[in-house]
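One chain of protein is taken out of this complex; the other chains stay put.
Order of writing sets the labels: A and B. Residues in every chain begin at 1.
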Amino acid sequence: MVDLLNDLLFDYTIRNVALGAAVLGVVGGVLGSFAILRRQGLFGDALAHATLPGVCVAFILSGAKSPAVLLSGAALSAGLGALLILTVVNRTRIKQDAALGIVLSVFFGAGTVLLTYIGRSGSGDQSGLDRFIFGQAATIVRDDVVTMGILAALALLVVALLFKEFKLLSFDPAFAASLGFPVARLNVLLTLLIVVAVIVGIQAVGVVLMAAMLIIPAAAARQWTDGLGAMVVISSLFGAFSGVSGALISATGANLPTGPLIVLCATALLVLSLFLGRSRGFLWGWIGSRQNRREALRSSDPSIPYGGGA
Amino acid sequence: MKPQNLEAPTTDASPLEVRGITAAYRDKPVLWDVSFRVPEGQLVAIVGPNGAGKTTLLKIIMGLMEPAAGRATVYGRPFSKARQWVGYVPQRGSVDWDFPTNALDVVQMGLYGRLGWFRRPGRRERETAMECLAKVGMADFAGRQISQLSGGQQQRVFLARALAQDARLYLTDEPFAGVDYKTEQAIVALLRELKASGRTVVVVHHDLGTVGDYFDRVVLLNKGVVAEGPVEEAFTPENVAAAYGGTVAYLAGAERGWSNG
Partner (left out) sequence: MSADLIIVLTAVLVAVPCALLGTLLVLRQMAMMGDAISHAVLPGIVLAFFISESLGSLTSLIGAGIFGLLTAVLVETLRNTGRVKEDSSIGIVFTALFALGVFLVSKFARDVHLDLNHVLYGEIAFAPLNSLIVGGQDLGPRSLWTLGIVTALAVGMVLLLYKELKIATFDPGLAAAVGLSPVFVHYLLMGAVSVTTVGAFDSVGAILVVAFLIVPPATAYLLTERLWTMMSLAVLLGAGSACVGYYLAAVLDVAIAGMMAVVAGGFFVLALLISPSRGLVADLLRQHRNRRSFARDLLVSKLAGLGERANEEELVRHLSWESSDFSRVLRDAMHSGLVLRPATQEVALTDKGREAACNTAVTCV
């Protein structure tokens, strides 16, 4: 344990990985809170898959594997995917789940096509681009952390500024519209912030597991509080904790992949929260109902002693 | 979006005037040439069978939907220029009550329009919200998570939110649906108080039996306006039958003779 903390503080590589994972945890937790309340949790899955063609195109056009370029490509194609999903849901009878699946599979399919095109043209090895599937948190370097940090900070700043607007939008969009808030545009903004979270996250945990970092910490946080502000804070803490734990544990041995470990830590937190959560956990619910029963028995007839009677 | 001011409208125009509103879903009209005017200080019920376009009408009035023809004005202006005088109470079922927030927080949302962008609700807003909760008898529930409220309590919270808006014209969508008797009486009392202070309340109403008791005017809607006017004149069995198509059997109204009290 002491060794771990030692590593965390002094080992350059581990520190970067842990920091990067923490940043991911925070931004995923904050935006994920809004996402799951608006039933947009699976947007993370779809949009993460939708980044692949953008990354490929960025690589093809720029010929370089610079993270900034690739991430911009990822952001653009994920953003495009997000807009397509919203458009399809708003303008056709196709429901959200199908729209997510369409964008997910078609964009990703296009990405694999482009990957083979790149591989064929011999202009670079696929494995570097391939890592988007599973993430390669273990290779996060200082620059990556800085980039992630800046993007995350920007996203969090927007959320902080527009907190009450997003809260109202998530709870009662019709009322929000009647007050004059531009609901459609706020909707798009919030969805694009999820794109930012996805961009930050896929480097660490990869495409498939990105959805987890948006959904799981937020779902866990929900079990502990009935206020949105508290939920957002707890969610970001849970996310950061999962990120750092996953990073540290994976550093303790060989062949321990960071991304999956982060997700497994978050899942463990969720299961714990489901049982112990203050406001909704099973344990408290069970205790609460036993107390209620006791109260009811006691108050209904004072002559009957608690615990039994004729 | 500018923060809203609290001045009253200075005009003789009606709180709500609807002219020739026509709207369609795909090829079928759901509203056809709907015209009526709501005078100030009245409690008005809009009734009609399901699918008669009542909620659509509200959406068009609030500028949330474009009609195929016609227009609606609030105090002589389009809704977007008259927002500060209108309070909207959506259907209770249109919202997910599992959302992590409490009653006080929901009521504070009524003040967001006044706050404008970015500003957070502060102590003044909290106090105003508490007052509104007290007015609907929910002061003790201020900190209660909204999923733990009963249907009637949730409806009261929505009304408290509307009160916080301090509007001149209220548009409410089925506020009496699914509430217990006590809450229903409380809501009626609240509406009458609003009327006494000179405000106007338009209610999309679902219960024919209580139209005569609660409201001054009625608009019978079935795609088009079947009848409209003071309850004694417009809410006749013939008109109701025409609006609902076929015989509508209900005893209460007929026996009471359509009087208002």
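Some observations on this one:
Operating definition for what follows: a residue touches a chain if its C-beta (ideal position, glycine included) is under 8 Å from a C-beta of that chain, and two chains touch if they have at least 3 such contacts.
No experiment lies behind these values; they were computed from the predicted model shown.
Among the displayed chains, contact with the absent chain in the complete complex occurs for A, B. Here the missing chain is touched by one residue of A:Thr92, A:Thr139 or A:Thr252, and it is A:Thr92. Residue A:Ala211 is the one among A:Leu47, A:Val198, A:Ala211 or A:Met231 that touches the chain missing from this view.
Check A:Leu24, A:Ala177, A:Ala204 or A:Leu261 against the missing chain and you find that the one touching it is A:Leu261. Residues of subunit A that touch the chain left out of view are 36, 39, 41-42, 44-45, 49, 88, 91-95, 97-102, 104-106, 108-117, 120, 130, 133-134, 208-209, 211-212, 214-216, 219, 222-223, 255-257, 259-261, 263-264, 267, 270, 274, 277, 280, 282. Residues of subunit B that touch the chain left out of the display are 19-20, 22, 24, 26-27, 29, 32-33, 68-69, 71, 222-226, 242.
Definition applied: only the chains that are shown with their structure count from here on.
On subunit B, the positions that touch subunit A within their shared complex are 1, 62, 64, 80, 83, 86, 88, 90, 94-96, 99-102, 105-106, 109, 112-113, 115, 117-118, 120-121, 145, 161. Only residues 37, 161-165, 167-168, 170-172, 174-182, 222, 225-228, 231, 279 of subunit A touch subunit B when the two sit together in their complex.
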